[in-house]
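The complex is shown incomplete by one protein chain, all other protein chains being positioned as in the whole.
Per-chain numbering from 1; labels A and B assigned in written order.
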Amino acid sequence: MRIGKTVSTRITKTLTYILLIIGSAIFMLPFVWLVRSSFMELGQIFIIPPEWIPKPFRWQNYIEALTAAPFLKYFQNTLKILLFNESGVVLTSIICAYSFARLRWPGRDFIFAILLTSLMLPYAVTLIPTFILWKMLGGLNTFFPLTVPAWFGGGVFYIFLLRQFFLTIPYELDEAAYMDGANPLKVLWSIVVPLSKPAVITVAIFNFIGVWNDLLGPIIYLSDPDKYTLAIGLSVFRSMYTAQWHYLMAASVVVLLPVILVFFIGQRYFIQGITLTGLKG
Amino acid sequence: MKKSLWVAALSVVLILGMTVSAFTAPVELIYTYWGSQLERDAQAKMCREFENAYQDIFPGIKVKDIYIPSNYDEKINTMVAAGEPPHVAQLGEGLSLDWAERGVLMDIMPLIKEDKDSSVKVENRISMTWYWYDKGKKTIGTNLAAEVMVLWYNKEIFDKAGIPYPSANPEAWTWDKFLDAAMKLTVDRNGKHPGDPGFDPSNIDTYGVAFGTWWATILPFIWSNGGDICDSEGKVPTINRPASVEAIQKLADLMLKYHVAPTPTQMQAFPALRIALQTKKVAMYIDGQWALLDLGQMAKEGRIKLGVAPLPKLKKPICLELGSPNVMFTVSAQQHLKEAWEFYKWTTNSEKVLPVIRGGLWMPLQKWWYTDPKYLEKWLDPEVHPKEYKPAVIDYLLKYGRKSPSYYLRNWNQISDIMYQELSNVWLGKVSVKAACDNMATKIKPLLTGRYDK
Partner (left out) sequence: MAKKTSLYSNEAKWGVILALPAILGFLIWTLGPMIASFILGFTDWEVVTNPKLIGVGNFKKILFNDFIFKKSIYATVYYSVGGVVLTIIAAFLVAILLNQKVRGLPLFRTIFYLPSITPAIASAMLWIWLFNPDFGLLNQVLGIFGIPKLQWIYDEKQVVPALIFMSIWGLGGTMVIFLAGLQGVPQELYEAVEIDGGSWWHRFRYVTIPMMTPTIFFNLVMAIIGAFQVFTSAYIMTDGGPNYASMFYVYYIYLSAFRYGHMGYACALAVILFFIILAFTLVVFRSSPYWVYYESARRR
């Protein structure tokens, strides 16, 4: 018996919804946990089996957490770092990835491989040499170590990512543009980038999150408390002897919200980009 | 003739000017520290008060207090490696004496000798808080506060069961009495005690006692039983000798034989023991006296009837004293020695951090706090400190205090990590205490290279 097309689509759709809903329930757990703990008293957070309704419902956690440290100032600092960093990463990673993906030059793949090795040494050992380097450059207690490197390609991770995406775009499009007298840069901006929106957005989102949550960089390089960032603010709630979990949760939720928002908005632009019609023949 | 006179006069003025400005250029001291909000606020305030108090003596002096809430080790390491350490700092105890030996930290013995300030004299501070090296001739100073391990308990649970409170006298509170109380206080969901027929160890409602399984809860009992991790030279492992093994066995029995204590796994059901004490999930628990910060707050709010006792003794009473030092970094402090020294003394003069002491987090360093009624009154907050605090904690430290190996044993960090890992299987019942101790002895042997103070 041949199942009709609409019926089989409906079955697939229902199955999809079921999987999505089950999956969502599972994947939402950490976030739900975070939020429910943020409204609870310290003692109630730890009760096993866990209780899911805060009793009493402590809105005050949010106020008390956000006033325990100058979070507004931390927010401003994080924003400052972010603006400079994000623009650098997006811009330069696109340009560099394009070069590694679509332009031929001697030593290209070898150099790319060398760049990749920079990801293979853990921070614990490169921390001190890098710190001393920044000391020599006069960057200690400034935002420079956190922003300037972003303008130099933004890191191999993003270059590699974009390179892979650029390589999926048919070269015929480039050729057509070159025949019209374009130079590589024009081809990049008018052809390659528009077709790579999902990848570029991914880079933007990931970098945003990376900068937003970066704790080690600011702690190591900043010494003035009025330069501290949001991530440092969060770490105040967890110290040697005690952890004020309820405040930590509340502050974490607040710090998390912009990240969620950025992702929510960004992923809307994940749209099918490539059409091949008109290229063959 | 006139010309050379002018030149001479000018040079004198110049030299004078430079010398004067060198002495009067405003100094900025850098101080790094960690802690929760309470410590942060208290230490920041302490720095401001120092600035005010010393404006006349060191005009323009400023303290840049850098609060490092996280990744403290990495930050200090980078600052030191880059040649710009702070002047004064809190430092993890593990590496301090190593750095002292290498000259990175200052020996303050000469400064103590010259100074008339009694708050810094060796004999005026709790002796266990001093860090000695170079065969005991040099010192980097003391902790920021004295800290000890004690037994906290919930008086209400004892009242309900009709059991007398643990004695506040370290000699009278024996292991047998302790075990007896724990057995009577442990009750499963059907109301049965260990030893009763039908007692269900996997369904316990209240545990008699709980303790974390790090070295600070285990070592006092090893010592109390006459054992130790190593010999007094710090070269031969003694962790697998009968006295040590027996002590650990007694602790393991609490979990695995008598079921009066939760295993580390079961303890995850209540990650914060102080909360468990308050919610009556445990009747007693072993922790640092610093837990008073939270417990005392709960007591003040009437949410718990708090009691404190010394640790139960096996053969003799022992009070484990621990902490981490405040130090001066040679490279920085040498440049402004006078100022740095005054500041160092200020940070370790317990008077200046009274809120933290009264709040119960820290114990003071200077001995007169422990004996002089005026100071005791300043220290003890009747709403926070249980009334038996003096005999159970203060006198306990004074009479039976013994300093933790972090004050003198080389490679302590690695040794304590090995202890933790090896014993983790003991608490799971997978390996016998003797076998684990033998493993430990083998593994720590190459690390036992002696003591800093001998």
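Definition applied: a residue touches a chain if its C-beta (ideal position, glycine included) is under 8 Å from a C-beta of that chain, and two chains touch if they have at least 3 such contacts.
Note that the structure is a prediction, hence the values are computed from the model and not measured.
In the complete complex, the residue from A:Val7, A:Ile63, A:Leu83 or A:Ile260 that touches the missing chain is A:Ile260. Interface with the hidden chain, as seen from subunit B, comprises residues 73-74, 77, 80-81, 94-95, 98-99, 102, 104, 202, 264-266, 268-269, 271, 411, 413-414, 417, 420-422, 424-425, 428, 443.
One chain is missing from the display, and on subunit A it is touched by residues 12-13, 16-17, 19-20, 23-24, 27-31, 33-34, 37, 45, 48-50, 92, 95-96, 98-100, 102-106, 108, 111, 113-122, 124-126, 128-130, 133, 149, 151-153, 156-157, 159-161, 164-171, 174, 178-179, 181, 183-185, 195-199, 201-202, 205-206, 209, 213, 234, 238, 245, 248-249, 252, 255-256, 259-260, 263-264, 267-268, 270-277.
Heads up, the rule we're going with is that only the chains that are shown with their structure count from here on.
In whole angstrom, the spacing between the mean C-alpha positions of subunit A and subunit B is 40. Contact residues on subunit A toward subunit B in their complex (touch as defined above): 42-43, 46-48, 68-69, 127-128, 131-132, 135, 140, 215-216, 219-220, 223, 225, 232, 235-236, 238-242, 244.
Of all residues in subunit B, only 30, 34-37, 39-40, 64, 66-71, 74-75, 77-78, 81-84, 269-272, 275-276, 278-279, 288, 290-291, 293-294, 361 touch subunit A in the complex they form.
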